[in-house]
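Complex shown without one protein chain; remaining protein chains in place.
Here the chain labels run A and B in written order, and each chain numbers its own residues starting at 1.
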Amino acid sequence: MQNTGTLIVKTSVILIFALLLFAPFLFQDVRSLEVAARICIFIVLVASFDLLIGYTGIVSFAHTMFFGFGAYGAAILLKTMGPGWTPVILGALAGVGVSLVFAIAIGLLSLRVKAIFFAMITLAAASVVLVLASQLSQITGGEDGIIYKAPDLFKPATKLLTDADGKVVRLWGVRLNGKLAAYYFVFFCALALFLVMLRFVGSPFGTVLKAIRENEARAEAIGYRVVAYRTAVFCLSATIASLAGTVYAVWLKYTGPDTALSFAIMIDILLMVVIGGMGTMWGAVIGAVLMILAQYYLRDLMGAASEAMTGIPLLPELLAPDRWLFWLGIIFILLVYFFPKGIAGTAMAWGEKA
Amino acid sequence: MSLLSVRNMKTDIGQYAVLHDVSFEVPEGGVFVLLGRNGAGKTTTLRSIIGLWKPSPGSVTFRGEDITALHTADIARKGIAYVPENMGIFGTLTVDENLILATRNGRFDAARLARIHDLFPALAQFRDKQAWSLSGGQKQMLSIARAMIEPRELILIDEPTKGLAPSIVDAMADAFREIAQTTTILLVEQNFAFARALGRDMAVIDDGRVAHAGSMDDFAADTALQDRLLSLSV
Partner (left out) sequence: MTALTTTLGRAGGVNLLPLAVALIAFVLIGAPSSWVTLTVAGLAMGMMLFLMASGLSLVFGLMDVLNFGHSAFVSFGAFVSASVLAGLGGWLAADSWALNALALAASYLAAILFGLIAGWFFETVIIRPVYRDHLRQILITIGAMIVAEQTILAFWGGTPYSVGRPAFLEGSWIIGDVSIEIYRAFAFALGVAVFVMLYLVLNRTRIGLLIRAGVEDREMVEALGFRVDRLFIGVFMLGSALAALGGAMWAGYETLITPHMGADLMIVVFIVVIIGGLGSIEGTLLGALLVGLMSNYVGFLAPKLALASNMILMVAILLWRPNGLRPAVK
């Protein structure tokens, strides 16, 4: 079954993970580490979204809501209980618990009706949670969010290894401190969650999901309980998104509507999964990496281009760094028309023909 | 020249090939019956003729004109009416609205309306009732009336007797005989007695192919053939 396209896609993904593994040593500045951690989190978030959109063909706009539950769960407990592992674990559990309640409720309520109802209802639910999060400021910190401390291990001052003088050991010029530990916490959590999902889609359960996506009526006729399967996968996807939220909250040491709940994140996820390629898992990795690199670095480029265009009407406006979503939107539309399988899907299909 | 000819029609629905190779000729006038077991492809054949599904390859020719690629609406405008198995009644519209929708210019031809009301008195009685409240037989009458409200050359009718009481089936047979005096009918039917009473020419579809075609009288006389193609013993 392996062909050139698939091989290229898988090699790229392994290369990406290798780069992420050595990121602190390869790119030794604060911003790069931020980018690498964000990529790790979004790979998980996008892959878990792909379980829904790519493997079952249902569109949910509530994915950031689950992400937010996980993030706020850890954030609120870290704030009230102080730094430590107990609040992180309890926060993760609380986030997952709330996510599951919501996922089951939404799933049972709307997965049996049309796919489009599901999209609208999840959108409505997510916006209500967003508004509530910014209004219930006693609990959530409102628009300002919550700032708190991570467990002691992740403090930049923590020394993982000390030399004879009691100074932190440097490996290839990188201090082995708490910041590094925090990054590897993010990396390995992301890797583990991704592998769980990869295992899941290869399992018989994943095969059934594909059958449902291909032909719902037929799957129903064969005897699969479509609603039950969909609700189950919706719950799984919500759980993983929630865990990703907890990990991100621990990394950022800040949680607010903009980092954990906003509709902009939902749009990002949607763009990443479509650009990368729906229904492949590998696509989630590629999409997340490309989008986040673009977010961080393309804007600089656009800023330069915009200045170069001064004097021409409207073009500088459209090329302004803040307008990068405009171009992304257009690319997105074109992709959905011409390459609905995204980068990974297209590469793999192309390999099959060759 | 036959009124309608279907040649080498192959129709896929999704990834499933339903029709493999269907060819038959419908002569002008009278009732032409398509027989076949459940799932043989009769409904798909009718839907492919009216353009709701597109055969590929294959062609549908009506009065010598190739209509295969035309839009359903344009095929209908050539003078072909379609009465689907579910009758296609607009339940939220009244009986009269259902009928007027089937006219080209939005006005009834008084003579035709009178003839319909004559054939199906219930449609006159319940003119202003919403169609969902009609009985199954009345809905079937409305569906057929809709195909008669304008002059047509060919009416495709999909299993009109399904689930109807015997007395209504008899009334339906009378109506069909009258319609067939002026309009050709292509009838898909499982009820062999009904088909036999009306049909002049016929074809049997089996597993997406035409398994037999000929005159109804010959087919009715050949019980072995009937058994083989229709499993009428069931």
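We adopt the following convention: a residue touches a chain if its C-beta (ideal position, glycine included) is under 8 Å from a C-beta of that chain, and two chains touch if they have at least 3 such contacts.
Quick caveat: nothing in here was measured; it's all calculated off a predicted structure.
Trainee: As a test of the contact rule: which chains in view would the missing one touch?
Mentor: Touched by the chain not displayed, across the whole complex: A, B.
Trainee: Which candidate, A:Met81, A:Met120 or A:Leu290, sits in contact with the chain we can't see?
Mentor: A:Met120
Trainee: For the chain left out of this view, which of B:His20, B:Lys129 or B:Arg177 touches it?
Mentor: B:Lys129
Trainee: Which is it among B:Leu52, B:Ala114, B:Ala193 or B:Ala221 that touches the chain not included here?
Mentor: Of these options, the touching residue for the absent chain is B:Leu52.
Trainee: Quickly run down the residues of chain A that touch the omitted chain.
Mentor: Residues 53, 57, 59, 109-110, 112-113, 115-117, 119-121, 123-125, 127-128, 131-132, 135-136, 263, 267, 270, 274, 314, 317-318, 320, 322-323, 325-326, 328-330, 332-333, 336-337, 340 of chain A touch the chain absent from view.
Trainee: What residue numbers in chain B mark contact with the hidden partner chain?
Mentor: 50, 52, 71-74, 76-77, 81-82, 84, 88, 90-93, 97, 100-102, 104, 106, 129-130, 132-133, 146
Here is the rule we go by: only the chains that are shown with their structure count from here on.
Trainee: Hey, how far is the Cα centre of chain A from the one of chain B, in Å?
Mentor: Once rounded, the distance between the two centres reads 55 Å.
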